[in-house]
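Removed: one protein chain of the complex. Kept in place: all other protein chains.
Entry: chain A
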Amino acid sequence: MAPQPFNRRRKPTDPRLNRLIAAQVSRRRLLGGAGGLGLAGLLAACGTGGTGTGGASSAAALTPAADVSADEAVVNWANWTLYLDYDDETKKYPSLEAFMEKSGLTVNYSEDVDGNDSYYGKVQAQLSRGQDIGQDIVTLTDYMAARLIRQGYTQELDRSNIPNAENLLPNLQDVDFDPGRKHSLTWQSGFAGIAWNKEKVPGGLKTVSDLWKPELKGRVEVLDEMRDTMGLLMLEQGVDIAGDWGADEFGNAADLLEQQIDSGQIRQVKGNSYKEDLVSEDALAVIGWSGDITQLNFEEGDKWEFAIPEAGGTLWSDNMLVPIGATHKSNAEQLMNHYYDPEVAATVAAYVNYICPVEGAREAMEGIDPSLVDNPLIFPTEDFLSNVSIFRTLDSGEENEYSSMFSGAIGV
């Protein structure tokens, strides 16, 4: 937390005092744990939510941290890499600079999130105790946002502070993991579909089954992100992934995946690094993400093509959340409001090339980069959207069961 300039400091207000008291309590508890309790203290330090009560959820006990936004003009935001408009010359984020100027707040922007699972692994222990993880906004993908909200690790947003949130696209207004969008707002969305090397796969691909052609043997890669790879496979098998499917449907797709890995058709199952294999041409066809292919084509020459398979693709979103221990919620809400301004949203979209979730950004894009206005991967048409679905949210039991099945199929 940045030290506060002395001249700005006002008389201590209640939230500050509260925070001070809270800090003392936790410090005392920590000392008690380390000193006297020994074993219990060590066990508590090892990062599980369970503390011996045997309760099914620790969520009920958590209360949001006191908001000190009025006293500290700061917002801390953790996002993914290359996910905000960046000016190489000034080494700054123009849209963020504009916000800081307008609001007088200082934004500490960090590219801390390098994976949903790994980020969760890092902060879960603190969140489960309602502690501040040092971030006022974290940006996480649907299923992880769902998990955090379900576990009570997020604060409820005050939509009266975010009037621009009205601009959220209608199809994103209501999601199953956060009815009415009380805890989350979409940052960007994207598609998972199939992509191929145009030169080496001249005929192109139309369906997921085309990936199993003999001439692509050993040159196909799929994502290690379960919901995208399994989503596409299940769609190909005629399953409505947003609907009420069960273990049988998932199992069929997992069997197919395992079979294609065992036969050597699929070379590797990869995270973000599938892009490098496309460049080295070890992989000629992949299940991948729309924005990645757009960026690759931009950086490496127009060599690849992305398509939504005929049977359908997946639509995922990354969501801005305020963690339970965050102390600058209303500042965070101001920032969210800024990015829901269509002009600002269009600036970001022109850089990141993912689907912009803000209504009106398309019109604003006319003035920024007219060539992107008709790009369906940034401003998808109704037609385009009708062929993609969102993988339904899993409860914790299913999450465990299916991720174990998936990991069994991919071998690790």
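The rule we apply is simple: a contact is a pair of C-beta atoms (placed from the backbone, for glycine too) under 8 Å apart; a residue touches a chain by one contact, two chains touch by 3 or more; residues count from 1.
In this section, contacts and distances are computed from a predicted model.
Not every chain of the complex appears here, and the one that does not is recorded in UniProt as "ABC transporter permease", selected from "Phosphonopyruvate decarboxylase", "Sarcosine oxidase subunit alpha family protein", "Threonine/serine exporter-like N-terminal domain-containing protein" or "ABC transporter permease". Considering the full assembly, A:Gln151 is the residue among A:Gln151, A:Asn164 or A:Asn353 that touches the omitted chain. Note that of A:Pro179, A:Gly204 or A:Gly218, the residue touching the chain absent from this view is A:Gly218.
Annotation: of A:Arg267, A:Lys329 or A:Arg362, A:Arg267 touches the absent chain (contact as defined above). Although one chain is hidden here, its contacts on chain A can still be listed: residues 42-43, 45-59, 115, 117-118, 120-121, 124, 128, 147, 150-151, 217-219, 261-262, 264, 266-269, 273, 276-277, 280-282, 396-397, 399-400, 403-404, 407, 410-412.
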